[in-house]
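Every protein chain except one is present and positioned as in the full complex.
To keep things simple, chains are lettered A, B and C as they appear, and every chain counts its residues starting from 1.
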Amino acid sequence: MKIAGILQALLWRDIKLAMRRQSDVVATLFFFVVAVSLFPLGIGSAPSLMHAIGPGVIWVAALLSSMLSLNRLFSSDYADGTLEQLLLVPMPLTLILAIKIFAHWIVAGLPLVILAPILGLQFDMGAKDIGILVLSLILGTPLLSLIGAIGAALILGMRGGGVLLAILVLPLYIPVLIFGAGAVTASVNGISPEGALSLIAAMLTLGVVFAPFAAAVALRISLE
Amino acid sequence: MHWGSLDNFLAMGGYGFYVWISFGLTLACLLFELYGLQKRHVNSQGDI
Amino acid sequence: MLKVRALECRRGASLLMSDFNMSLEAGQLIHLQGANGTGKTSLLRIISGLSTQETGKVLWNDVDIRTAREDYSSNLIYIGHQPAIKDDLTVLENLTVSLKLNGVKVDIKRLEEALEVVGLARRKNLPARVLSQGQRRRLSLARLWLDQRPLWILDEPFNALDVQANKLLEERLDQHLVSSGMCILTSHHTPNIDKKLLTEVSLGL
Partner (left out) sequence: MNWYKFSSPKTFYPVAGSLAPYFLGVAGALLILGLYIAFFLAPTDFQQGEAYRIIFVHVPAAWMSMFVYLIMAGWSVVGLSLNSKLSYMMAQALAPTGAIFTFLALVTGSLWGKPMWGAWWVWDARLTSELILLFLYVGYMALHSALDDVRRADRATAVFALVSAVNVPIIYFSVKWWNTLHQGASVSLTQAPAMAKIMLMGMLIMSISFWMYTIGVALLRLQCIIAEREREIIWMNEAQRSE
């Protein structure tokens, strides 16, 4: 199958490139841990407080670290001309970007999900709540990569694009944050997190269908 | 006309400060936008 | 056959060309000439489908390339200013990936032969970041020996190449044209190939 071969080659390439630049991945993870650890230092560490802020803090930090890694999604391919070549691959750009976004999630989103339980322990979460935290991140972080890809495509090649990217993308992240952190908060307070989780799942479905297409449109505009 | 006097009208039942700032700011913003556009208009016409 | 009809192209507010016409037939090479800023690269990008023109059409076998993008892309090799090489991959990996992404079956023996031709065989397992400018250019051109496609669009392919590599590329161009391929390229010097196959086109208003 020709299409599958092309997509597989792209996925392999992006993951391999990330593995050869492990420092980037590690730095993002470290930022995640540091950012989360700052909150108790700034607010105080009474157990009731930890329960109240834990889900929100972990989610906000996940959101920010996922955003920090967005710049890598297209900018290095843009700088060395490989992005042009990707546009000329005989295949819909939407599909190509879907793979690139998936690869980005594997190297930038998945590590956050894996690390989250340890941070959950810091905030004195129970096993069930940590489970919900991981589940909400599994559903939510791909959405962050999907929405972020549109922003990253829009600001491609721009001087000082990083700040602009934050302004564009963070407001669009808000529903993900609300339902993601909301699910965990509900679980911590003994309410069923099912509603919030299914809403994130619904948004994720929408995102998977539409975001790669929007990113492809944006990318073509930016590369003219 | 239930205000009776100008003082009563301005006082707005004790909420004068909030009410008048709301309306005043709204008008000021709209007029300022018009003024700014007028200036931009003159600039965009000049020195071609 | 490639046709460009009544093309108008702008960069920002400035007009680069208007009512530009051109056609390219099998076995023909077009050498685009023009001073800096006359829109050579812009034209190549439009022809390859990377940019959109203001008005006018680019036709491949009488079909607008916008409506048959994928079919057109699979007939085309575009090599731009930047060599499209990932510093963190090895020479061999770079070549493999670029072929696989274009749906070409990778035969490792042929790959090594091509690297031999462009003089990179001994460096095949080195990361691309250690290559010089000229070697990078050779690596990106290596695709021309491995991927059979009728239309080549090359932006300054001779840049950074030494005399020997220059000759090598000219020979490859000759072969390509003789086997009824097409090519459009920009270059500071006129490529030294059979004059019957070569057409000069000058840009600039």
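Rule of thumb we're sticking to: a residue touches a chain if its C-beta (ideal position, glycine included) is under 8 Å from a C-beta of that chain, and two chains touch if they have at least 3 such contacts.
Worth saying up front: this structure is predicted, and the values here are computed from it rather than measured.
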Which displayed chains the unshown chain touches: A, B, C
Residue touching the undisplayed chain, where the options are A:V134, A:I178 or A:V208: A:I178
Residues of subunit A in contact with the chain not shown: 150, 154-155, 158, 160-161, 164, 167-168, 170-172, 174-175, 178-179, 182, 185-186, 196, 199, 203, 210, 214, 217-218, 221-222, 224
Residues belonging to subunit C that touch the chain removed from view: 10, 12-15, 205
Chain not shown, touching residues in subunit B: 1-3, 9, 12-16, 18-19, 21-23, 25-26, 29-30, 33-34, 37, 40-41, 44-45, 48
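The rule is short, and it goes like this: only the chains that are shown with their structure count from here on.
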Distance between chain centroids, defined by C-alpha means - subunit A, subunit C (Å): 36
Mean-CA-position distance for subunit B and subunit A (Å): 45
Subunit C to subunit A touching residues, read off their complex: 48-52, 70-71, 73-74, 76, 78, 80-89, 93, 97-98, 100-103
Of all residues in subunit A, those that touch subunit C in their complex: 2, 5-6, 9-10, 12-13, 16-17, 20-21, 79-82, 84-92, 223-224
